[in-house]
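One protein chain omitted, others in place.
For chain A:
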Amino acid sequence: MRRMNLVLLLILTLGFSMSSCSVQTGMMSIHTREIDLIVKMNQGDYWNTLKMGAEVAAKEFNVKLNFLASDHEDDITGQIELVNQSIHNRPDAIILAASDYMGLAQVTDRVAYDNIPVISIDSEVGSARVKTYVGTNNYEAGQLAAERMVQLIEGKGQIAVMNFVQAARNANQREEGFLDYVARYPDIKVVDIQYSQSNQRYAEELTRSWLVQYPNLAGIVALNAESSIGVGREVQRSGKGGKVNVIAFDSPPETMEFLQEGIVQALVLQNPFNNGYLAVQYAVEIIEGHKVPDRIDTGIKLIDLDNMLWPENQKLLFPFVK
C-alpha cells in the first residue's frame, strides 16, 4: 500500500512539475521591456521616420518605447537633461542620438555606470561604454556627396558647406569626408562652412548671404535634412536653380520636389527607418544578453533624377505606402 502511494506521489509530482514548466515559459514572453529613445530633435521627417522604424520594432519585439527629444537640435543641455531623466526612470536600455559628441560623453558614461546599456544611433558619442552604433557611415556619406559635387561642377569652382551642429559627431564626420575628398581638387575652393543648427529659416538666411557674397558659387552641399530644405528654398527663390548645384541630405517630400524641379541635383539618402528599427532590435538583443556587432552600418545611397524612380530606390525614398 505504501509503495503504491509512493508511485502515486511520483506521478503527481511529475505532472505538476511539467505543468509548472509550461507556466514558466509562458511568463517569459509576457515580459515587456522598456527602452528610451533619445534623439536630437522632436520634429523633421528624418526623425519621424526613424521614430516610426523604432516603433515598428518596438511592437514586434514587445517593447515599451519612450521617444524623447528637445525642440532644437542644438539644445545640448536639454538633451543631457533628458538623458539624466531617463537614467532616473531606469529603462532596460537607452538609444541615444547625441547632439554633441563630447557634450553627451559624461552623461553617457553615467548611463553605463548605472548598468543601463546604451546604444548610439545616427551620431556617435564620445564614450567607450556604448554597446553599439547603428547608423550611417557619415564619413563615407560626406565623400559620396563630394564625389557627385565634383562631377557636377566638373572639378572647379567655389563651394559652400551648410553643416548643422558644430559639435555633433555625424556633422563633423560628413564635413570631414566631404572636405577630404574635395581637397584633392586644387581648383575647387570651399569658401565657407556654416552651421544651420538644423533650423530651416537660419539655413535660408545663410544661403541668401552666400548667394550675395559669392555670385559665382558653383555648389552648395547641405549636410542634413533641415539644412537641405533651407538651402533648397533659398536657391529656388533666388532663381538660381540649376546654376548653383545643390547636394542635399535625406529625402523629405520637399527635398524630393526640389530634386524633381532641378533645384537639388542629388541627395544622399540615409536609412532612418532602418536606423530606428535596428537600434531597437539590437537593444533587445543586448538586453537578452546576446553579443552584437560594434557598428551596424545601415547604408547610404546617392539619389538623382535618373535613379529616383528605380523600384528599389522608390522603396527607400518612400518607405510608407499610406
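One rule holds in what follows: a contact is a pair of C-beta atoms (placed from the backbone, for glycine too) under 8 Å apart; a residue touches a chain by one contact, two chains touch by 3 or more; residues count from 1.
Keep this in mind: contacts and distances are computed from a predicted model.
The listed options are "SufD family Fe-S cluster assembly protein", "histidine kinase", "Permease" or "Substrate-binding protein", and the UniProt record of the chain not shown names that protein "histidine kinase". Within the complete assembly, A:271 is the residue of A:70, A:143, A:158 or A:271 that touches the hidden chain. Within the set A:215, A:239, A:289 or A:311, the residue that contacts the chain not displayed is A:311.
Within chain A, the residues in touch with the undisplayed chain are 1, 3-4, 7-8, 11-12, 15, 18, 52-53, 56, 253, 256-257, 260-262, 271, 273-274, 277-278, 305, 308-309, 311, 314-322.
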